[in-house]
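Notes to accompany the following structure.
One protein chain is absent from this view; the other protein chains keep their places.
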Amino acid sequence: MNAETTRPAIEVRSLRKKFGRTEVLRSVDLEIPRNSVFGFLGPNGAGKTTTMKILVGLLHANGGSASIMGHDVARDSLQARAAIGYLPQAASYWKHLKVRGVLNFTAQRYLDLPRPQLRQHVDETIELAGLTDLVDRKVAKLSGGERQRLGIAEAWVGRPDVLILDEPSSGLDPEGRHEVLSLLDRLRKDATILYSTHILDDIERIADHIAVIDNGSIVAQGSIDSFLVGSTALYSVGFSGPLFGAVEALQTEAWVDAVEPETDGRVTVAVNDRSHAELELLRSFVASGVSVTDFRPARRSLEDIYLEIVGADDDDG
Amino acid sequence: MTDLALQTHELRKHFGSTQVLRSVDLAIPRHSIYGFLGPNGAGKSTTMKTVMGLLRPSGGSIEVFGRDTRRYGPSARAHIGYLPQHPRFHPYRTCRQTLLFVAALYPGHRDRRELRDHADELLDAVGLSDLANRRTHGLSGGESQRLGLAQALIAEPELLILDEPAAALDPEGRHDVLEIIEGLRGRTTVFYSTHILEDVQRVSDRVAMISNGRIVADGPLTDLLSGDDSSWTIRTLGSSEAVQARLSSEPWVSSVDVSRRRDSDVWTVRLAAGAPEEQLLPTILADNQLAIAEFHPSDHTLEDAYLAIVGHNNEH
Partner (left out) sequence: MTTAEATPLPASARSRSTGLTRGLGGLTRAEARRWLPWRTAGFIVLGLGLLAALYANWLIQPAKTLTELLYPFFGLWFALLILATVAMTQGMVASEISQGTAAWVVSKPVARPAFILSKFAALVPIVVVAMVGIPGLAARWVFSIAESEGQTEFNAGDLVRLLEEPLARNDYMPLMDFDVHLGILALMIFLILVAAAAMVLLGCLLRHATAILVAGLMVPIALVVLANVGLDQQVVSLTPAWAMDSMLDGIAGNPVSVLGPSIVATLWTVGLLGLASWWFNRREL
């Protein structure tokens, strides 16, 4: 792989933006790896939408730079936009268009395909987004959930390298949310996805990287596992019956830092080598004759972490 | 006095020829926190508006604390605080004035200073104390929703009806709202709709699901979440086809489903009735190279229950 294909899909460097005297973005740095599903979190008004709009060229930054697939969003806006499919927070379309019309229009903006191929391509997208029954519906007559599905289909119809989705699951009922999340999960192999949401569970379910923005600055960024699991890896093991010296046996292993029997029929094991633990921890218990009923990494909830990060930041500022 | 805060009996509502509520029977016990779930357009807001007297029922009855709202509408509403889905306020009042205005609409006389203190407490609880003297004109969606919750609470009603109280809020705001609802537990009956099942799972003690204008599930949350216990979730790294094949061939295993999640495989293993559960782990561990990141009985989320009930109902 050369440098061009290993560069992050989206790179943002000390991006600043003011509206009048209000500093909306103070200094935003983002590095979004290719083919990642990147969750963008933060309080209302923290700057998520503003950042996304700068990437799509709808707003102009007051400082710093941003690039999409190597194209600077200010200098090469057109090439940058050719690589982006964008779902705004409240999408509006020309009212006279029908669902197919919107998708046709957008597909033509991205792709130079002969008519029959373009049609087949649009049909595929319609099916993918579950819009088959709605193709001849005027966009003005769509419900909130249907509109949101059209929005995602529309962002994807040009087969861009990068999807930028501003709250793709907001306003959807549980079924709709489930569908949108599984659609994004299916697109992850073909695109880089940057999406914002207020529903932390949506992030926990499909994101592999996250960034938290607060007061116009990125206050945390990294792979989701680095947040949820932390630097020391903890495992929680549930068992029934006696422990037969399993604890003592584990304590002699080099990859184990500590073994803590809890009061509720569980043991917490801190390890310094995750791959070793995944191969050997369960086997070690079973070898000692312990009947293990439950084994999982001790994860913190994303909400705890989020409130910690955003809350701490509020106290400072 | 009855022990039901709100009861509807075969409640029906149609708009023109569209049947929105076909037959809604709800029985909401006093002091419960009752989550109201269902797809968009299933009839959640319509039910709430009908209870509030904003829509006229096409049939059936509604009782609030045992009194029929057809005869005692206004006096029933004296016990209810209501947050509509998109709250609107008089633009010329400040946030605090809005709360005092609403309080004055409820019966009973309260000391002005006391009321003012109470209003400020509520504004603080919903995170609007900085905006107490700001006019409601130009509030953001999230701020309107917070003020809407405060005005529903101002008269300390015995029943709160909240239509998507956290929809426009960020995670911190949602956390605040859930805390407020949690703080009312044991004192006030809360009947609220939402699309965020994790919230319901966290604070509700009872849940009703509506689909196509009918209640399709109703009961304590714990009942909905108790699934079959013979299903196990295993998350592994690396290739595992051989073990999966061996497992599938065991007579006590009824199915093995594998889905990919990030860099690992997630297996759902269903065991036959009376299966020797203790054999499951040794069978998997027989492959010395297999790295196992998780092994536990499958978690039953409200989402699973919801999709099973509502998805099933929609197919008919």
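Couple of notes before you dig in:
Letters A and B mark the chains in the order given here, with residues in each chain numbered from 1 onward.
Criterion: a residue touches a chain if its C-beta (ideal position, glycine included) is under 8 Å from a C-beta of that chain, and two chains touch if they have at least 3 such contacts.
Not measured: the values here are computed from a predicted model.
In terms of the touch definition stated at the top, the absent chain reaches A within the entire complex.
Note that of A:Tyr86, A:Phe239, A:Phe285 or A:Tyr306, the residue touching the chain absent from this view is A:Tyr86. Residue-wise, the contact with the chain that is not shown comes from A:Val56, picked out of A:Val56, A:Leu134, A:Leu172 or A:Val292.
From the set A:Gln108, A:Ser223 or A:Thr268, the residue in touch with the chain omitted from the display is A:Gln108, counting the whole complex. Interface residues of chain A with the unshown chain, by the touch rule above, are 56-60, 76, 78-79, 81-82, 84, 86, 88, 90-94, 96, 105-106, 108-113, 117, 120-121, 124-125, 127-130, 149, 158-159, 179, 182-183, 186, 190.
Keep in mind that, in the parts below, only the chains that are shown with their structure count from here on.
With centres defined as mean CA coordinates, chain B is found 25 Å away from chain A. Across the interface of their complex, chain B is touched by residues 41-45, 143-145, 170-178, 198-201, 208, 238, 275, 278-279, 282-283, 286, 291-297, 303, 306-307, 310-311 of chain A. Of all residues in chain B, those touching chain A in their complex are 37-42, 140, 142, 167, 169-175, 195-198, 237, 262, 278, 281-282, 285, 289-297, 303, 306-307, 310-311.
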